[in-house]
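Below: one structure in structure tokens.
Missing here is one protein chain; the remaining ones are kept as they sit in the complex.
All chains are identified by letter, namely A and B, in their written order; residue positions are counted from 1 within each chain.
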Amino acid sequence: MEFIPIYLIFIPIVAAMIIYLFNNKYVNYIIFVAQTIMTFLAVIYYKVYDGLVVDKMIVLGGWDKRIGIALKSDSLSMSFIFLSIFIWWIVIIYCWDKRKTDFKFLFFLMFLQGTFLGLLQTNDLFNLFIFIEITTIISTILIIYKKDGYSVRAGFYYLLLNSTGMIFYLLGLILIYNISGTLNMEATSHKISLLTDTYPVKMAYIFIMSAIGVKSAFFPVYNWLPKAHGAAPSSISALLSGLLVKSGVYAFIRLNQMFKMESFYHFFFFLGFFTAISGIIFALSQKDIKQILAFHTISQIGIILMGISSIDEKTYVGGLMHIFNHAMFKSLLFMGAGIIINTYGIRRITDIRGVFKKLPYTSIFMIIGMLSITGAPLFNGFVSKTVIKYGVKGSNIKSTMLFIINLGTSISFIKLSQIFFGNSRIKRSRNINGNLAMFLLAVMCIMLGNYFIPITKGFFGVDLSYVKVMDIGNWINYIMTLGIGYIVYKKIIAKDYSIIKKIRHINISFGTTNFLLVMFIFIMILWSRY
Amino acid sequence: MIKKIALVLMLIAILITFSLTIQESKEYLDCFSKDYFVSKTFRETGSKNIVTGIYLDYRLFDSIFEAGILLVVVSGIIFMSKKDEEVL
Partner (left out) sequence: MNPILSFIVVLIGIYGLATSKNIIKSIVCLNITQTAVILVFLNFGAFHGSNIPILIDKVIDMTDPLPQALMITAIVIGAAITALALMLSIKIFHYYGTLDWKELIEREG
């Protein structure tokens, strides 16, 4: 019973190997068996240990804690495990029509689930490095699955940039190992809590944070994300943008819990702001539907970073909740975009018209997703954005920054909603599995928007009854934001000036991105001295 | 040209900071892990080569996933180099 975390890692991997070995059409149904077993095991583990209020650590092999590899389960990792098992169910249901007999695809998908669940539970610095590298390699193979020129170029860029980033992680690792003598994260945090002003700990922090910054798409080094998420197959786009980008943010939270460097909290807040602003500026100038959604992922990660940059204030819970909400509605939007591209055959939003008449169910679910991401009351985006807004109420500059970002999000989703009107001559197609997957996600969005008080008390231990859904002031605020966004859109964006065309065609090469990575490390060194 | 000069200057700054770091990290050296391994490896694992004892006994979990990386990379390369829709 206490070895369930190990079973959760190895069941998907064994199921993947069975599928690859037999290559029979009926053996593929083992996927559903494996997913059901894993759901039961996760629920039983949560109930037996009373919601994991006390942390639980298993050392593999029974050695001393500072010598062997340890797996740690606490409430944060259990909530991430539930989220990832749920999103994997949805992706399997969504792509079951096309990929029933494609056993190589299912092999890579299930192997990825096993290593991702391992990443969420490990408590050892070198083990985290290995799991991040395996996730990078399998994601590359899944991005280039369609084997055309566009995908291969995007996947190659993704692989090279992420490998360059993880080299800096190893340099930081050896510096911190020399001081602490062990590779366990909990033992290291006790040892270096008195030494945070010395050179080795600061340099180790800078190197490790720049590697995690490449992995989670922070401001100067996010160039791999729009290409990779735009070129992948639709179900893999939903998985990457909803869940695998959050692996970098999860590693960021764990390493900040270990290091506890107070002097960098403001730096990450401003970095999150720049990330969000540049994501919105680029998203307003694109015309391809998947690129717009990919740039929006960057700006939402900026909002999450603004939330979690300070460990023990109110904005921390808002940032954590925004991770979960963003996984739900971004996967919903990507799946809807996939169905639209399959039916229409083209990707530019100026040519797609009449989605509401041809695909009624899909468009209803996509409208629910759009209302969630802009922060409408009764949906889940409202909850997390309000918590972050209450956290920064003290200073005026931060509140203005948050308002500008919300305004930009509303403008670009008003621009995206023009595909629903009008008529078109494409014939209808039935899409039962896709619509079922989107229906489940939309139900989760609405539920998290209304019944969040018992869920957050159970998982995070915070009482959120000061967020009122039925307050008239919040409704008026939302409608005013939409109104200002509509006016700005009509006057400026719809005219398509030449500067917008120039922003659309900016393309940063690989050499320049490495130059920006070196500059990122240099700026962090300068910040740490003053 | 300006980019190359700026790049070289930033890399030299990182090098100077790193050399100061090495000087300081020689003072704060911690020998817990090395003393444990030298004194207890032969009794607990039965091998006189300490590196092999660590790689295959104390850190077996890492080695399993390293073999997993090789499995995934080889199957990925075979998948990519096939031209038609053959089943492997």
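Following the convention adopted for this analysis, a residue touches a chain if its C-beta (ideal position, glycine included) is under 8 Å from a C-beta of that chain, and two chains touch if they have at least 3 such contacts.
Please read these numbers as outputs of a predicted model, since none were measured by experiment.
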Just to verify: which one of A:N23, A:T39, A:T164 or A:N433 makes contact with the chain not shown? A:T164
Could you pull out which residues of chain A are in touch with the chain that's been left out? 126, 130, 133, 137, 140-141, 144, 147-150, 152-153, 155-156, 159-160, 163-164, 167, 170-171, 174, 177-178, 183, 507, 509-512, 514-515, 518
The missing chain sits against chain B at residues 4, 7-8, 11, 14-15, 18-19, 22, 26, 29, 31, 33-34, 37-38, 41-42, 48-51, 54-55, 59, 62-63, 66, 69-70, 73, 76-77, 80-81
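We adopt the following convention: only the chains that are shown with their structure count from here on.
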From the C-alpha centre of chain A to that of chain B, how far is it in Å? 27
Chain B residues touching chain A in their complex are 3, 7, 10-11, 13-14, 17-18, 20-21, 24-25, 28-34, 36-37, 57-62, 65-66, 68-69, 72-73, 75-76, 79-80, 87-88
In the complex, chain A touches chain B at residues 13, 20, 23, 60-61, 63-64, 66-69, 104, 107-108, 111, 115, 118, 126-127, 130-131, 133-134, 137-138, 140-141, 144, 147, 175, 178-182, 191, 195, 198-200, 203, 515, 518-519, 521-522, 525
